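Shown here: the complex without one of its protein chains, the others still in place.
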Amino acid sequence: MPHLKTAVVGATGIAGQQLLAALAEHPGFEVTTLAASTRSAGKKYLDAIRTSAGAVQWFCREPLDQRLAELVVVEAAEFDARTVDIVFTAVESDVAKEIEPKYAQHVPVMSTASAFRMEPDVPILVPGVNHDQMPLIRTMQRRRGWKGFVVPNSNCTTVGLAITLAPLYRTFGIQSVVMTSLQAVSGAGRSPGVSALDIVDNVIPHIANEEGKVERETQKILGRLTGEGIEPAAFPVSATCTRVAVLEAHTECVNVSLGRAASLDEVKAPFESFGRELTSLGHPSSPQRLITVTDDPFRPQPRLDRDNEDGMTTTVGRLRECSVLEHGVKYVLLSHNTKMGAGKGCVLMAEELVRQGYIG
Amino acid sequence: MPHLKTAVVGATGIAGQQLLAALAEHPGFEVTTLAASTRSAGKKYLDAIRTSAGAVQWFCREPLDQRLAELVVVEAAEFDARTVDIVFTAVESDVAKEIEPKYAQHVPVMSTASAFRMEPDVPILVPGVNHDQMPLIRTMQRRRGWKGFVVPNSNCTTVGLAITLAPLYRTFGIQSVVMTSLQAVSGAGRSPGVSALDIVDNVIPHIANEEGKVERETQKILGRLTGEGIEPAAFPVSATCTRVAVLEAHTECVNVSLGRAASLDEVKAPFESFGRELTSLGHPSSPQRLITVTDDPFRPQPRLDRDNEDGMTTTVGRLRECSVLEHGVKYVLLSHNTKMGAGKGCVLMAEELVRQGYIG
Amino acid sequence: MPHLKTAVVGATGIAGQQLLAALAEHPGFEVTTLAASTRSAGKKYLDAIRTSAGAVQWFCREPLDQRLAELVVVEAAEFDARTVDIVFTAVESDVAKEIEPKYAQHVPVMSTASAFRMEPDVPILVPGVNHDQMPLIRTMQRRRGWKGFVVPNSNCTTVGLAITLAPLYRTFGIQSVVMTSLQAVSGAGRSPGVSALDIVDNVIPHIANEEGKVERETQKILGRLTGEGIEPAAFPVSATCTRVAVLEAHTECVNVSLGRAASLDEVKAPFESFGRELTSLGHPSSPQRLITVTDDPFRPQPRLDRDNEDGMTTTVGRLRECSVLEHGVKYVLLSHNTKMGAGKGCVLMAEELVRQGYIG
Partner (left out) sequence: MPHLKTAVVGATGIAGQQLLAALAEHPGFEVTTLAASTRSAGKKYLDAIRTSAGAVQWFCREPLDQRLAELVVVEAAEFDARTVDIVFTAVESDVAKEIEPKYAQHVPVMSTASAFRMEPDVPILVPGVNHDQMPLIRTMQRRRGWKGFVVPNSNCTTVGLAITLAPLYRTFGIQSVVMTSLQAVSGAGRSPGVSALDIVDNVIPHIANEEGKVERETQKILGRLTGEGIEPAAFPVSATCTRVAVLEAHTECVNVSLGRAASLDEVKAPFESFGRELTSLGHPSSPQRLITVTDDPFRPQPRLDRDNEDGMTTTVGRLRECSVLEHGVKYVLLSHNTKMGAGKGCVLMAEELVRQGYIG
């Protein structure tokens, strides 16, 4: 693997920290620049994440790399992307809309923001799912006159759904999908994030704008690359997104109408074999299996299964027939929203883009 | 309202306590007998629910009635039901199967157990939903040679679903239902109930036997009384039942395929008018509205909405179109599993059975 | 009780809402003015607490009074206090420092802010505890040239401690106090309050500035009124304040060194008789007992005991000897931080100030 100078933009926030954790001791991506807003610029990283009361706001389980702790943070708006080979961003959507194109003029930008996801010349790349959409990057570069590009990850609720629908779609076709999510509070970030007052002994049955994102992103990710861009998959998705008192990992209850009849054993097989082309490459951030199927009727559970393969495998359980949908099956999936669904998913995707020559 | 001598069987358990709370200061049902297992028999009720370490195991928010605290508990297996006018039971299903028929030879038995729910001559009565099935009680009495009868309530997850589907079914017809529940831990009772180790920072994606119960009971409740018994409603129900870190009140995310096209406003109307025939009677345990519709996009929430109308109204929110099902709508409902879904729902049903002459 | 026109300042925040809940249907205090910051001024109250996404941010269990919902909010900085007879405030300390003196020039101000608590001519009044400090109000008025005054409540963690120490102090004397609190998240308010990410499956072992407040306020409240002001009680208090995953009600584990030897029965008696002079007056917001002693070894528990007497009684349990402190006893207390420890405690104190002629 080539050695690439790497910037993390939005490095002080929780999503940025997840990127730093995913990049710690990475054999190919060396973090040489940490960028953030004016408030943090000019401070050592450790000081930038310290509150006035002295508390260090480092939220990942992985320890903070001592070298990064000492790095002086630069201002995102003034950062010259030409000094690195790749940029990972973890900023709010409105900020992303401004700064990502600046960076993309020069270098590849792997983004956790939603700003560019629905642009017609931008693919939302999900590991193992839609590598066939990568050539759209060349279109984006040509149209926009960029040397680099922006590749956003999907919403953290979309990623597990897309990964588990992909093998079904390829094998059986899909007529429709009904999904109810039970999402972790970490998906809301920290500023302000979910208040303890709202989630202890409670469920919040709505997450602003989430359902539409999940529905549209899923169709785009499973869509078909044409000369014009991506033609979304034709099947409708109906999502209900809720928030529960779980720290990390989204649970999703999925009902799928397949394109043709299939027994549960027939359905299980493509889950288990899914993603071999990717996982066999041995990328540093890759799990051994993109999907892990469990037969335990009480699994997957967030606390017990989220850390499998360092949060990079999607666990599928409770595979059953659905009596309502035609050729219907239903299952429960668990996806780690701050690992595969966030920074580390981006890093894995970047590893593959390096291999395919889009980066580096 | 006539004055009826009332027994509560299984009075020491959490479900029995919910019955006692529902019957406290009731103008028509006077609790004159408390029955429980051999272990409690012969003790004053207060002593029967006290642990060896001295802790009083009274789990309801309502204070324990001082008169009941002093009542000596009798053994359920030896209790002579002829000494009362009505029996409410809150025992395990296998116990119910044995003792409820003994009582029912003499007096009406309102049961929270599942033992008789699927018997062909037994209606599962839900307040406001299927009073037209009451005449089946006469069939039960004739066939079994009982003076009394057994009327079970539905599963606590079924009740909110049945109440909200009923107005849709009557108004538009229903083709199919997909439902995912996020259930409270109190639904599992206390012995053993849900362990703290399993639910803090977690979701349990399966509740043993629950999904089948919800599916079959819903069809029976919304079924049609014929000469032979109840012909279940023909529409399929596909349920996924999960447990979340909520103390009380089940949240259910429901997708319904209606029998014909209807706008959201058209759908809202029958929700709001549902159950007037019942609520207008002013039964002591009746809410003012069986269904409360909220327009707040972040409601219903268990902690904020469960205590409305003392847990006897079902709250419906997030009414939207479903892009997958034909003539599809979706909504989120909240139902108080230990009030309308348990003892107090039974008491309300009994109040109506008194009015209609089946009891007393 | 005379009828007094009442303003609530800071009415849109959670502490202000607790005041509104405490004043709902109050026989003596009629809320005629709602004041808040510029952002809310000019809007109907219901609109002022509605988010852009349409969610109504009303956080109390008690329903919002429909009359208040329609009231147009005035700006706190421009509110003319002469239009009312009494002002209750629920604003941040820095705002309180500015606006409370303006109001106090004309009318009594009952404050939930800490701004004036440690002023030498201002008593921190706690119901039943230190009514003998009321005359300091006259000194305050004289020195400052105010027709009204500012009477702050104590910190929500201090109030339960002061109420339970008061009978011990009067009866036995106190040499010292060691206290560890397990505080509810509602004590931190909502903006930003405690993040779900920080409290699920966690304890936060520090609350900024809380321990010093508890220590100093306790000494002042139990101090002695002299010609010069209040001479703090001489005994040291050592507090450790922690935050736990509880919504409402603070638990405090207290070790006290009494002034002389006393058996546990001797200690229990003054707890039980404490506050009769106040509770016998039948004030609208008064509990029947200021302190409730429980013998159940597993009580008090926040969820089971906080709502006793609508959160206005302090529950004391686990009374035992302390083997470390001289004449040591220890106990666990439970105090409802958003009822007696907040708005409703202020209202009760105001009721007594009316009776004693300081208000109205």
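The chains carry the letters A, B and C, assigned in the order they are written, with residues numbered from 1 in each.
By definition in this document, a residue touches a chain if its C-beta (ideal position, glycine included) is under 8 Å from a C-beta of that chain, and two chains touch if they have at least 3 such contacts.
No experiment lies behind these values; they were computed from the predicted model shown.
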item	value
Omitted chain's touching partners, listed by label	A, B, C
Selected from A:G42, A:P135 or A:P297 as touching the chain missing from the view	A:P297
Option from B:L225, B:L247 or B:L319 whose C-beta touches the chain left out	B:L247
Hidden-chain contact residue, picked from the options B:A81, B:I199 or B:V267	B:I199
Among C:Q141, C:N202 or C:Q288, the residue in touch with the chain that has been omitted	C:N202
In chain A, positions touching the absent partner	53-56, 61, 200-201, 247, 295-299, 303, 307
Positions on chain B contacted by the hidden chain, ascending	53, 59, 185-186, 190, 192-201, 208, 245-247
Interface with the undisplayed chain - residues on chain C	176-178, 180, 182, 198, 201-206, 208, 215, 236-238, 240, 242, 244-247, 251, 253, 255, 257, 297-304, 317-318, 322-325, 328, 330, 332
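The criterion applied here is as follows: only the chains that are shown with their structure count from here on.
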item	value
Which two chains share the largest set of C-beta contact pairs	A-B
Computed distance of Cα centres, chain B from chain A, in Å	42
Centre-to-centre distance between chain C and chain A (centres being mean Cα positions), rounded to whole Å	46
Chain B, residues touching no fewer than two other chains	201, 247, 297-299, 303
